[in-house]
Each structure stands twice: as C-alpha cells, then as structure tokens.
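A single protein chain has been omitted; all remaining protein chains appear in their positions.
Labels run A, B, C, D and E following the written order; every chain starts at residue 1.
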Amino acid sequence: MKLVTAVIKPFKLDDVKQALEAFGVHGLTVTEASGYGRQRGHVEVYRGAEYEIDLVPKLRVEVLCDDADAADIVDAIVTAARTGTIGDGKVWVVPVEAVVRVRTGERGLAAL
Amino acid sequence: MKLVTAVIKPFKLDDVKQALEAFGVHGLTVTEASGYGRQRGHVEVYRGAEYEIDLVPKLRVEVLCDDADAADIVDAIVTAARTGTIGDGKVWVVPVEAVVRVRTGERGLAAL
Amino acid sequence: MKLVTAVIKPFKLDDVKQALEAFGVHGLTVTEASGYGRQRGHVEVYRGAEYEIDLVPKLRVEVLCDDADAADIVDAIVTAARTGTIGDGKVWVVPVEAVVRVRTGERGLAAL
Amino acid sequence: MPGDINGADTAWVLISAALVMLMIPGLALFYGGMVRVKNVLNMLMMSLSCLAVVTVVWVAYGYSLAFGPDAFGGLIGTLRYAGMAGVGVTDVTGTIPTPVFAAFQLMFAAITAALLSGSIADRARFSGWIVFVVIWSSLVYFPVAHWVFYSAHGHGGWIVDRLHAIDLAGGTVVELNSGVSGLALALVLGPRVGFRRDPMRPHNLPLVVLGAGLLWFGWFGFNAGSALASGGLAGVAFLNTQVAASTAVLGWLAVEKRRDGHATTLGAVSGAVAGLVAITPSCGSVNPLGALVIGLVAGVVCSYAVGWKFRFGYDDSLDVAGLHGVGGVVGMLLIGFLATAAVTGSARGLLYGGGFGQLGRQTVAVLAVGSYSFALTWLIAKAVDRFVGFRVARDDELAGLDLLVHGETAYDLGLQTAGVGHRLPGRHESGTPTRPADRPIAEQPH
Amino acid sequence: MPGDINGADTAWVLISAALVMLMIPGLALFYGGMVRVKNVLNMLMMSLSCLAVVTVVWVAYGYSLAFGPDAFGGLIGTLRYAGMAGVGVTDVTGTIPTPVFAAFQLMFAAITAALLSGSIADRARFSGWIVFVVIWSSLVYFPVAHWVFYSAHGHGGWIVDRLHAIDLAGGTVVELNSGVSGLALALVLGPRVGFRRDPMRPHNLPLVVLGAGLLWFGWFGFNAGSALASGGLAGVAFLNTQVAASTAVLGWLAVEKRRDGHATTLGAVSGAVAGLVAITPSCGSVNPLGALVIGLVAGVVCSYAVGWKFRFGYDDSLDVAGLHGVGGVVGMLLIGFLATAAVTGSARGLLYGGGFGQLGRQTVAVLAVGSYSFALTWLIAKAVDRFVGFRVARDDELAGLDLLVHGETAYDLGLQTAGVGHRLPGRHESGTPTRPADRPIAEQPH
Partner (left out) sequence: MPGDINGADTAWVLISAALVMLMIPGLALFYGGMVRVKNVLNMLMMSLSCLAVVTVVWVAYGYSLAFGPDAFGGLIGTLRYAGMAGVGVTDVTGTIPTPVFAAFQLMFAAITAALLSGSIADRARFSGWIVFVVIWSSLVYFPVAHWVFYSAHGHGGWIVDRLHAIDLAGGTVVELNSGVSGLALALVLGPRVGFRRDPMRPHNLPLVVLGAGLLWFGWFGFNAGSALASGGLAGVAFLNTQVAASTAVLGWLAVEKRRDGHATTLGAVSGAVAGLVAITPSCGSVNPLGALVIGLVAGVVCSYAVGWKFRFGYDDSLDVAGLHGVGGVVGMLLIGFLATAAVTGSARGLLYGGGFGQLGRQTVAVLAVGSYSFALTWLIAKAVDRFVGFRVARDDELAGLDLLVHGETAYDLGLQTAGVGHRLPGRHESGTPTRPADRPIAEQPH
C-alpha cells in the first residue's frame, strides 16, 4: 500500500478529484495548507507599507492506494493539477504498512 | 518507530483521546481535514438551487509510537472511533526513521 | 528522498524558515495543527466555570529533501524551533519513494 | 377625546421603536456568537423568528390583549383592537399617534420572546419553538404587559396603577418574565449533552461584543423611550441607563479578576447586560447615583448567579435566568431602596425616607409576575414537548443544528470548497427535485 | 415664501437620513457575507464606493437634476441648485431645512446604486464599476427621482403628481429601478465562471444576518422618514414596514420548508428584504392588514423569483432582480388593490371600492420606470464595457478579486502568519518603492 500526497493549487482540486474518479479512486482526504518554494508569496500594501506574504495557500490531498496503482495515480494527479505556471505543487509517495477501515475493521486493500 | 495516522469523525476525537490515554499514549497531533469516500457529502439548498457539498469535515490524528505498539494503537483508535455508520474513516501506519524531541534533542523512543 | 515533518510552536515558524533557507532548502509546506503531550492545554474561565482546553495550537511543517540532507535538516529545525520550554514539539523523518514537480513532471531530486 | 399629537414626542418614540427593533438582531448576534460553531444559525433563527411571528400575533390580537380595555377583571385586555382596529393615522395615545405606540410596544413583545431562546440554546426543535412562541406570547406576555404597561393609558394595569409598584420600562414584563420563563424552559428541556463536562465556549467573541453593543445602543430607546415623551424624564432615564450599564461592567470584571484571575470579554458584555436589565424598571425613579449603585449590585450579583446552573444542574445555556431573571429582581427591589421623589415626583424608597412601603410593592410585583410566568411557562413547555416535540434527537444535537435543521453551515472560510461540489440538476430545470440516480442519499456528516 | 421649520419634523428626518445611510454599510455586509471568501472585500468596496461617489455627484449636480425646477418638460430638473446652491442654513423645504431634505434624499441615491452591485458580484472591474455608477446615477437615477420624488415639493414629478400613481418611499425609484437595472447589468456582463455548476454558498451567514438587521433597522428611516414629518403617517408607515417584513419572512420560510425541506437563514433574511422592498411604495397607503398581505405575497413570490435565474440562465448573482425588481412590482401593484382612503385620505384600491383606476396608474408607473431603466442601463453597461472594460479576466475571477483588485485578503485568522513574511524595505525609508533585487516579482497566488 502507498500513500500519495499532493500539494496543489486550491482551485485545481475539482480537476484532481475528477481525474481520480475517472481512474477509479473514490476516496481522498484534503487539508488546507500553505507553502512556498520557487513561487514566492505576494506583496500586500497596508497604509503605505509593503509586506511580502511568503506563504501561498495550497491544498494538501492524500490518497491511499494499492502499490500497483501508485504510479498511475501520481500521473493522474500531476496531469490534472498542472497549470504550467510556477507553484503548481509537488506530489510524493510514501510506503504504508497497514490500512484499516474504521467502520468495519477491514484491512489492506479491502479497507480502501 | 511508526506514525499512525487516523482520519476520524470530528466528534469522536474525545473518545480516541481517552482510548489512547488508557493505552498509555500521552501525545498526539490533530489537523482539521475533510474527505470523501463512500460517504458522500450533504446537500444544501440555497435560494431554490440544490448543491451537493462533497467534502465532509474530518479530523486527522497523528500518533508517533514504538514499532511494538503500532498494531495495538491502531486497534485502540479503530475501536474508539467506530460508530458503525458510513464515513467512520481510515487508519494507516507509515514507517518512521527518526524522531526528535525539539526541546531536548532526545531521539527515538525517548523523544515520545 | 525523505520527508521531514516538524510540529513546532507557531511563533517559531519564521526562525525555522530562516534556518532552512540558510541551509539551502527553499521550499516547505505548512499546515495548522494542534496537539498535546507533556504540555497540557490552558485553562479558560467562562462565567464562573473553568475549562481545560487540551489542544495547544501548533504548526506542522513538511520538508521534502535528499536522503543525504535529512539529518542536517532535522538538526537545523530542532535548533531553530527550540525555546527550551515544554511543548517545543517533535520532528520526524519518513522515507519517500517518489517525488514529482507538478509543473514540469520532473522527478526525484530535480523535483525539489 | 384624544389629545393632540406632540411631534417631538412622536419623533422620539418613533426612533425609540426602531432602536428596540435593532436589539433583536443585536440579541441574535449576541446569542449566536456565544454558541458553538455548529449551532450558530439555529440561534440566529430563534431570535429572528420571534421578530416575525410575534409581529403577526401582535397585529392579529396581541396588541388588543395587552392594551385593550380590561377583561376578566383586568387580567387581560379585550379583543376590541384586534386586527389593529383603532390604530389609524389619526388615532392618538397620550401625546403620540397610536400606531407609533403600537409599534413601540410590539418590539417589546418580540424581544422578550427572543430573550427566552438563550436558555435552550443548541437543543430545541425549531417547529416546537415557533409553536411555543405563539402560545407563550398569548398566555404569558400579553397578560403581564396588560398588568404593567396598560397604565400608559392612565387607567388599568393593576401592578402599576393599583398596586403602585414602579416599573418604567419592563423590569417585570420583559426581564423577570423572560428570566423566569427561561428557567422553566431549561428545566423542561433538560441539559445539553455534555453539560458540566465539555467546554462550550463562545465561538465568536467579536460577534458577541457587536451584539452587546447593539443591545446597549438599543436599550436607550427601550428605557428612555418608555418615558413616551421627549423631555427631562427621558433624559434622566437615558443617563441612568448609561451609568448602570457601566458600573455593572466594572462590578462583574472586578469579581472575575479577583475570583478567576482574568477580566474576560464575555464578562464585560455580560456585566453590561446585567446592568441594563436592572436599570430597566428603575431608570425613571432613581438619580444617577442610584443608578450607579443598581448597576454595581447587578454586576456583582449576576456574576455569581450565572454560576448557579453548574451547582444546581439546570442548563440555562446562555444565562437568561442568571442575567434577566436575577438582574430584573435586583432592579425591581432596589427601587424600593433608591427611588427618589426628585425623579418620581412622589414615590420614595427606604433610603430616601419612604419607609418599607415601596419595597413591599416592588416585592409583590416580583412575586406575582415571577410565579405566574414560571407556572404558565412550565405548563406550555410541557404541552409543546408532548404534542409537538421540543427537543432534537441526541445524534442531531451532537452533529449540530445548523446543518440538520436549516440545511446550512454558518461559515465557509476555507479554500477547500472553492471549486468543489456541484449544483444538482434540480427543480428549477425540471420542475421536480431530482437526485443523481447512481448514488445513495447522502448521509449527514457526523 | 418658504414656510417655517418644524423642529420635530426636522429631528425625525435628520435621524431618518442617518438610518438610510447606515443601510449602505448594512447592504455591504449583507452582500459581502453572501459571496465566496475570495471576493468579500470587492463586494464591500462596490457598496462603499457608491456612498462616496454618489455623494460627490449629488453635491455637484445630482440634487439639482432631481429636485431642480423642470427641464425638458419635466424629464429632469435644471442645474439651478448645482453645487448645493440654495441649500443653505436658512433654506426650507416643506417643514424642514433644505440641507436636511437634501441629505435624506442623497442617501436614497447612494443606496440605489449600491443595490445594483449585487447582480454582478464576483466579476466586475472596479474602475468600470465606478464609471458606471457616475453615468447611471446621472442618466437613470436622477431623472426617475425627479418623476417621483420631486412631488415632495408639491408640484412637478409626473408619476406622482400628474399620473397620481402612489409611491411613498421609492418602490419605483429605488427598488424597481435597481432590480431592472441589475438584470440588464447581469445580462451585459454574463454569468460567472461556474454558474449553475459550482456551489456558491454564502461564506459568512452571521454577517449576512447582521447586514439584514441593519437594513431592516434603517428601512424605518427610509419608509417612515419619507413621510417627511413626525406624525401619524410616519407611524403607520413604520408599523406597516414592520408587518410586511415579518409576513414576508414567514412566507418565504414556508415555501422553503415545503419545497426544500429546510427553513434556511438565508431564506429568512431574503424574505425580510423582499417584504421591506414591497412595502416601500405602499407603506403610506395601506393599513396594517394590507401590509400583512403585501409582505406575505412578496415573500412567496420572491422565493420563487430568485430561482428563475437558474432556469433562464442569467446570473443575477445576489438576486437584485429577484428581490428588488420583483418585490418592487409586487408592492406597486398591490397598492392598486389595497390602498385605503383611511390612510391615503382619498385614493382607494380595488378591494376598497376604488375600481381599477389606481391599479392602472400603478401599472403605468411600473412600465414607464421599468422600461426606461432597463433600456438605459443596458446601453450604459455596454458602453462602459466597450470603452472602460467591465469584466475581469477569467483567471482573475478564478483566483478571486480581493487580492487581485484590492491587494488584500478579508481574513487572516490563522497562526501561520504570526511571525511569517516581512515588510519590504520601501518607499517610506527611501522615498521610492524598491524590491529585493535578487528575486523575481511575486506571481499572484493561483
């Protein structure tokens, strides 16, 4: 099992969701986040003083999946989340040793 | 060391916390999240138009623990978070290579 | 590749960011979180009733990095985030199997 | 033969009526800010529904029950003015047009019902609440208003015109009445799940402060407007209102600082309300030094009174009994000590050489209104609970009322929903509501 | 020869003018709470800018166009009072000082423009909006105000003084006018990205309720202040305003409960506005029972009308046409049925034995103002779109207007920014703005 985590631009969530559904993934968990990297924050001006707000709002999407699907899911997310402009985000994959569905106690693939 | 992550229904946090304390785990980190899976969101009606709000609010709980405790902690969480209705959430386990307590610099088990 | 996750006191974020920049890490993702451990929450009094608010606000910082840098990055964060008082937080390291930059599709180190 | 209209008095009562109306959204926000984030809208709707429902009842028959000629030996008014008969452009009450008087008094009826709702925050069925408001206004508010405010006509209301108790702006009718009724209601509905265990902190204190600010502002219309004339009495009532609210803030904060270690924002606004409540009956019978004392006593006493619910176990959620009940009694009784002939013209309290007479009259008024409204409210609430249902299911209470009762959530501040979710094809295209066939009805999110 | 100043009338119109002014921030919050979190400030700024811009236009020539002596056969006023000539300390209009009258009427002009903005929420260029407001006020608002309100002087305005249609407080000038113009504007700008697909839920319903509360409060000045005197007519108008708002709330909620299963908070406040809109023209010609009917009809009809946009595909974002257009028509036409001589003095509606005459006059007024303002607004909007640009780029719309247009975000409630970010060395140290040389200009965050 793998955990695919994606940090994306907020308004791309809908596209990512549709891409995942098309792929057959029907669950995900989303967290509000903010980040910076090459994309720097924006400048706000208040009463004549300029401030750089470093952190840019992002969403952090987590998808648990079968080992075999991980690469395809990464590709699906990358394609759906891409705008081609700086700050599009990152996707990464982490190994998962166990997954349980709380409602039923099912484990492994059955828990997804 | 392991990292146990649980996505649960918000009002179950207290039960989960108590189960963990009973087990002897005295620390955790919580993030607000939202998710969907088999449980779809709810419908809101605004001025005569119906909208489906897909994402259902959840809490995301992280517990760092010793390798030996991981399975029991998963069980404790699953039991405490269960309502038996759809949307109860998932629990998963990820391997951790190092843990440090910021205050003291202690590492490994001593850091928990 | 590794994922370094740090739970820190909110007002220490700036110091952590500066430490990471000094080290040459130019990206990170931040989430609002709350947690408890040895540090218990605070007491609020409302209209004559005392409540203990268990969860203390924290920030959760994630940094993707090269295997070789992980240990140094952990150290940099620990040093920067330390106040020496209880509740300074935890830092942990998780193995990462793949990283992709959404904008370009670059993978691995090139994606950071 | 009606007298002449005085334009200045009319202008003052017109704006006072508007001020009292503003107290209702003010109260809605005051209460709404105090509940947990899952019940905000329900709390707002409990106040707003009073504004609408009581207005209709008032026009239909409420005004007439309260201000019609005596029926049943003065227990209530007749239906002579039902449907606003006798409330025309040229009708006059005292020195102001009757529609202005009727509008001013309407707002009192509406806010009193809204005040009640705080005692049963977070757990009442909305339909039960609406039915309760109609019955309670009819059987409790209008009679008590008749006893006290009907005197504005110069004949009638037994509490003010025969007993000669003093209650300028409704310390009995509005404050004591809502406080005691709120207590009865809280007893009938029982405590919230988690009462005495979970922290139930205000979810939005700036909203509470805003609500309190609007209440304070509107209370000038409530109290000084009750003089029904633009003159010296309104001026004294206005000044007293300001003074009592202020000393109550300080009294409450002093207790908190000493007892709890912190002077809280919730304490400051609670103190303000306690002071405003206590000065409501007394604003036209004491001087500013008296108001200073009344506010201070109200602030200190109420700061303790709101804690009684934890000791005795009734869940008066937003402290209607603790603030309006206790504050109302404080204000009524202190008139018996502090009334001064320099303001009242004749009546004098104990400290101004008037003996125990006035204090006795005030006590009788408190006991009469308090016991009547407690008993009636308890019966009405029981009946509503039995025949309509007054409390939501336990699971609904846990999940929160906003989504379940009103199908809405109060805030949507996140980015998550920016592009997420979609409008369902629905009634406006097809005439009948439809749902995508391939998915089950959504479960509620708990 | 001007008459004498009546101090009571003056006090009432002074405070009424302040009340109407408060409606503009009230509207700003009402609208601001309804849009998504990324466009809150833009919505607030669209209302606030009307307050500022229309005031300047009014002083320069607007008051004169609206209330100057007839030009072009009564189509508009002359420039005699441009620059507030003739609006001095001692000038009198009716029984009040002319500056008081001018201030009261100014607020009507400002809020009407602000009302419009709701129909094009989330997508308008700010510069285009400012230019539009100036032209629209000049070519649409001032003429229509001249037709209707100029009658306040006792001579002139063809709709009220010659046609003898009834419109006390601006059901045509303010409500119908803004509703129809809003529709034209929405058509010219086209729907938002995601209209009919994405949920565009209010981001902050307590803010919407607060806005609605301030609107309701201010509307007493709007309607009862329009009597321009502190007396019985103001009293009836006040009471009717309260009654119609209340029954409209109940009507709207009843429809929702039956149709959608939930009585919503947004429905309650929308109902209130619908009722207040419909009673605006009629508050001085019906009795409280008539107001009860008008509110109920407005609540029910508008609760359906706001859904038309989904069926027909125009994006009247915050329902300006559905509430103010439809509600205004409801109020104007029902006068034709419900006007009673007991209030008007003479004019009678169909149900009070007055025949079809008044209904016909009301219909003519509606058609005249409706068609004039639709046509003119459409032309002006097209012109602004062509020569200034009226709609933001698609990407800017997706990212949200607050950051892009105003360089701000509405809320900063998180801890993330507590110690993050830094002030740029800038203009205040060096005189000219600078940016760190080693980094590119920040991209906007989408």
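Keep this in mind: a residue touches a chain if its C-beta (ideal position, glycine included) is under 8 Å from a C-beta of that chain, and two chains touch if they have at least 3 such contacts.
From a predicted model like this one, the values you see are computed outputs, not experimental measurements.
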Which of D:Ser226, D:Thr247 or D:Thr280 contacts the chain that the document leaves out: D:Thr247
Omitted-chain contact residue, chosen from C:Glu21, C:Glu52, C:Asp67 or C:Glu106: C:Glu52
Contacting the left-out chain in the complete assembly, out of E:Gly62, E:Gly77, E:Pro97 or E:Gly267: E:Pro97
Hidden-chain contact residue, picked from the options E:Leu14, E:Ile111, E:Leu187 or E:Leu359: E:Leu14
Interface residues of chain D (partner: the chain not displayed): 6-9, 11-12, 15, 19, 36-38, 194, 196-199, 201-206, 209-210, 212-214, 216-217, 220-221, 224, 229-236, 238-239, 242-243, 245-247, 249-250, 259-266, 268-269, 272, 287-289, 292, 307-308, 310-311, 342-343, 411, 413
On chain A, residues whose C-beta touches the chain left out of the figure: 44-53
Absent-chain interface as seen on chain C, which is shown: 9, 11, 34, 39-46, 48-57, 85-87
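In the analysis below, only the chains that are shown with their structure count from here on.
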Equivalent of A-E within the choices B-E, B-D or C-D, defined by over half of its residue contact pairs recurring: B-D
Farthest chain relative to chain B (centres taken as mean CA coordinates): E
Of C-D and B-D, pair with higher C-beta contact tally: B-D
Between chain C and chain B, distance of the C-alpha-averaged centres to the nearest whole Å: 18
Set of chain B residues in contact with two or more other chains: 31-32, 34, 44-46, 48-55, 83, 85-87, 94-95
Overlap residues in chain E, where contacts from two or more other chains coincide: 199, 201-202, 259-262, 264, 266, 307, 310, 416, 420
